[in-house]
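A single protein chain has been omitted; all remaining protein chains appear in their positions.
Entry: chain A
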Amino acid sequence: MGTLCHFALFEIKPAFKLDLEQLSSRYRELARTVHPDRFADAPERERRQVLERAAQLNEAYHVLKTPSRRARYLLSLKGLEMSVEATIQDPEFLLQQMQWREELEELQEAGDVDGIAPFKQRLKKSQAELETEFDSCWEHSSKQETAERLVRRMQFLDKLSSEVRQLEERLDD
């Protein structure tokens, strides 16, 4: 299992569009077999092994259920390891990025609690659009650069979502 790819572990064909219900129900089945709770009374050695496997399973599940991570993982399976630093220029998106940020700052300065919900909705919509786009191009080796760019955009929106959450928290004080 340690060397199995995440998709193989769940016995799903590598794809970007996944049946998340199916993924989570398979996760539960697998979790039952390797959960440390089932080995509470087992010899120490087995407890150690099962701990490793349960951690691997959780990691695989986490990667597959999160769209940006799943996307990146699919590219890595095709031999495309994305470096940590952004190397691909994306001027078109840069502009959008700045707009998002400005809006978020305005919400923060105005302490606009009611403005957050529509902002979050638009964010969700953009995420969904990116996902559709990625789904249509990642398999084509001629479009790898596009695919990689889309993953970076997804990662940016993930980060933005977590900043929105932090803002909600601050405004709740």
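To be clear about the criterion, a residue touches a chain if its C-beta (ideal position, glycine included) is under 8 Å from a C-beta of that chain, and two chains touch if they have at least 3 such contacts; residues count from 1.
Criterion: contacts and distances are computed from a predicted model.
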Item checked: Hidden subunit of the complex - UniProt protein name among "Imidazole glycerol phosphate synthase subunit HisF", "Peptide/nickel transport system permease protein", "Chaperone protein HscA homolog" or "Sarcosine oxidase subunit delta" -> "Chaperone protein HscA homolog"
Checklist line | Selected from A:K17, A:R38 or A:R101 as touching the chain missing from the view | finding: A:R38
Item checked: Residue of A:A54, A:L107 or A:L160 touching the missing chain in the full complex -> A:A54
Next item on the list: Determine which one of A:K17, A:H62 or A:H140 touches the chain that has been left out.
Entry: A:H62
Next item on the list: Extract the touching residues of chain A with respect to the undisplayed chain.
Entry: 1, 9, 11, 26, 28-38, 40-46, 49-56, 58-59, 61-62, 165, 168-169, 172-173
